[in-house]
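Only a single protein chain was left out; the remaining protein chains are all shown in position.
A, B and C are the chain letters, set down in written order, and residue numbers restart from 1 in every chain.
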Amino acid sequence: MYTEKVIDHFREPHNRGKMENYSAVGKVGNIVCGDVMWLYIKVDKNDAGQDIITDISWETFGCTAAIATSSMVSDIGKGKTIEEAIAVTNQDVASELGGLPPIKMHCSALAADALNEAIYAYLIQEKRSIPEALQKRHDHIAKEMAQLEERYAAFTEKGNSKPRGCE
Amino acid sequence: MYTEKVIDHFREPHNRGKMENYSAVGKVGNIVCGDVMWLYIKVDKNDAGQDIITDISWETFGCTAAIATSSMVSDIGKGKTIEEAIAVTNQDVASELGGLPPIKMHCSALAADALNEAIYAYLIQEKRSIPEALQKRHDHIAKEMAQLEERYAAFTEKGNSKPRGCE
Amino acid sequence: MAMNKNVYLDNSATTPVAPEVLEAMIPFFQSRYGNASSLHSEGRDARRAVEESRALIAEHLKVHPSEIVFTSGATEADNLALLGTALRSTGGHLITSRIEHDAVRHSADWLASRGYDVTLLEVDEFGRVSADDVREAIRPDTMLVSVMAGNNEVGTIQPIRAIGEICRERSVPFHTDAVQAYGKIELPMDVIDMLSVSAHKLHGPKGVGFLYVRKGTKLTPLLHGGGHEHGRRSGTENVPGIVGLGVATQIAFEERDRVTQRMEGFREYLIQEVLKLPATRLNGHPTESLPHIANFSFEAIEGESLIMKLDEHHIATSTGSACSSPNLEPSHVLVALGVPLSMAHGSLRVSTGRQTMQDDIDALLKALPIVVQELRDMSPFKVGG
Partner (left out) sequence: MAMNKNVYLDNSATTPVAPEVLEAMIPFFQSRYGNASSLHSEGRDARRAVEESRALIAEHLKVHPSEIVFTSGATEADNLALLGTALRSTGGHLITSRIEHDAVRHSADWLASRGYDVTLLEVDEFGRVSADDVREAIRPDTMLVSVMAGNNEVGTIQPIRAIGEICRERSVPFHTDAVQAYGKIELPMDVIDMLSVSAHKLHGPKGVGFLYVRKGTKLTPLLHGGGHEHGRRSGTENVPGIVGLGVATQIAFEERDRVTQRMEGFREYLIQEVLKLPATRLNGHPTESLPHIANFSFEAIEGESLIMKLDEHHIATSTGSACSSPNLEPSHVLVALGVPLSMAHGSLRVSTGRQTMQDDIDALLKALPIVVQELRDMSPFKVGG
């Protein structure tokens, strides 16, 4: 089952909660298990003029691994350039956690996807060109997210923060 | 499995061994399990002129139950008239032993048969008339015994006391 | 790694072995280790112990000892009932329900994949099978009806007597998985042909159980070998396990009224208090329930995380969440009851045992609002009070 590191991140997750003044948010979900992750990024230029992810936070509705990988991806992504962050894979997230059970690898995919989606949203918003791989991944994710929104309509109607696919 | 009474009779069997000056011997065996029982009777007239079985002993090659039922049937038969002794059933033997496992009921049949065969041999020898049921039973037993003799030829050749079916 | 200071409220999953049970078992590992098939005194001693346990169980169920077939647990007992019936021929029809334990469900699935016809009975919103549906489903080629006595996830009790009577009328063998019901509620043995039990749900050891098989019920064995259990289940008898199952049965039946009354009290109190929390519901039947199981759903909560958060508070419970299942499917029981996927996702099963104290319930009720709030705070979904 879960490694001690997974349990540690689940118990004391890093960077959780909504971010004030975020640059962009990525919203992803897994239609099979039903878990949902929102990931906020703040992007700033560094001295060399590169886009740097200076802060990450997240809101997750999901399993132990979903929460632990949210926490881990937020640690991993922080301080990276956009290019570096796009390159973060679910393998990276999982192995930083000391591995995940096979059935739980998709949770780490959720985390990597969320980071990608946030970057996608940021690039769109900044009217930058979108790498083809990123676009493809987004198209897939957006479809899944739309289905999940239906499932959780009840929760979101009552609440004030509607999930609406990627902004 | 076995009752305490069976085990007791097996451990300290009554009336075992060949009898000197016996009146007749009954030799039976079970072709399925391969066990063999020889039962000796001594017959005397009582004051009323009836044939009484005054003594019984046996030699048995067989299982725990075969030995215990040999012992028990020798106790049961002693003192009975010929007519009474013919009426002894394997149920009688088994129930005096507190019952036998179903698979072991045939061992008590062996004991009852041996008593019958000894009586049969006695009646033949005394040139008495044979009740029909006894004759039938004998015919069946004799056939089985003949087959067993073949199986144990090796043992009996070496020995001096050849089993030869009913005398 | 001792866990006994913990609050253990997952007794439907497994129970601690009762001290009396363990004590009765120990000698059979050490000095009384004979094989019950051996002729010598060690063997006869083991045989006696096995048969005494069988007689004890039969006495409590008011059946004949030869009708008890010891198995390695209820999974095997359920498989023996279904496969042992079906594999006597190469096809036929079986009836079972949508809320059975996987041991029945996947046995039926396997048979279906082998060309047998399987009817799955629907349940109502409380998880009850309708006896009328059973009547309607029976066909001339129906080999078996299998409906569980009490559900292991939501606790709902089935109308077993009514179902059994219909089966009797139509001369169809009736099997019931009584793993959770045994020792807790009265079982109508007069209309039951086969019944599965597992020791470890009853403060007995894991790895042993039995199938009650009414005399005359035809089965082909699942485990072939030395002809143990009158040829119905081969394999060297698990003597300590069987002894433990006997003692566990004895305790359960002797203490039944007292223990189940306490459990009912806990259940009512739990329902009352948990439903005070916002956006919460009870799954299963409010009253027609096993005494030891209560199942709730929390909106916008994922069950696996809930369990893990409660575990941080040293409280052991379980969930029917998709995330907690080996195939990422939400509990088929909750789905069959019509619980929406989103609510099935946030289910919590609380199950009490003979050792449960009011303190345990209080600890859960204290921790629950905290962890629910914590998880809701972490979530993008905001649930109104």
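Assume a residue touches a chain if its C-beta (ideal position, glycine included) is under 8 Å from a C-beta of that chain, and two chains touch if they have at least 3 such contacts.
All values reported here derive from a predicted model rather than from experimental measurement.
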| item | value |
| --- | --- |
| From C:Val154, C:Leu202, C:Ala316 or C:Val383, residue that would touch the chain that is not displayed | C:Ala316 |
| Among B:Lys27, B:Lys42 or B:His138, the residue in touch with the chain that has been omitted | B:Lys27 |
| Those residues of chain B which, in the complete complex, touch the missing chain | 7, 10-11, 13, 16-17, 27, 32-38, 59-67, 103, 106, 151-152, 154-156, 158-161, 163 |
| Positions on chain C contacted by the hidden chain, ascending | 1-4, 6, 8, 10, 13-17, 19, 22, 25-27, 29-35, 37-43, 45, 71-76, 78-79, 101-103, 106-107, 109-110, 198, 200, 205-208, 220-227, 234-241, 304, 307-308, 310-311, 314-319, 324, 326-327 |
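The working rule: only the chains that are shown with their structure count from here on.
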| item | value |
| --- | --- |
| Approximate Å spacing (C-alpha centroids) for the pair chain A, chain C | 40 |
| Centroid spacing, where centroids are CA-atom means, of chain B and chain C in whole angstrom | 55 |
| Separation of chain A from chain B, taking each centre as the mean of its C-alpha atoms, in whole Å | 91 |
| Multi-chain contact sites of chain A, meaning residues that touch two or more partners | none |
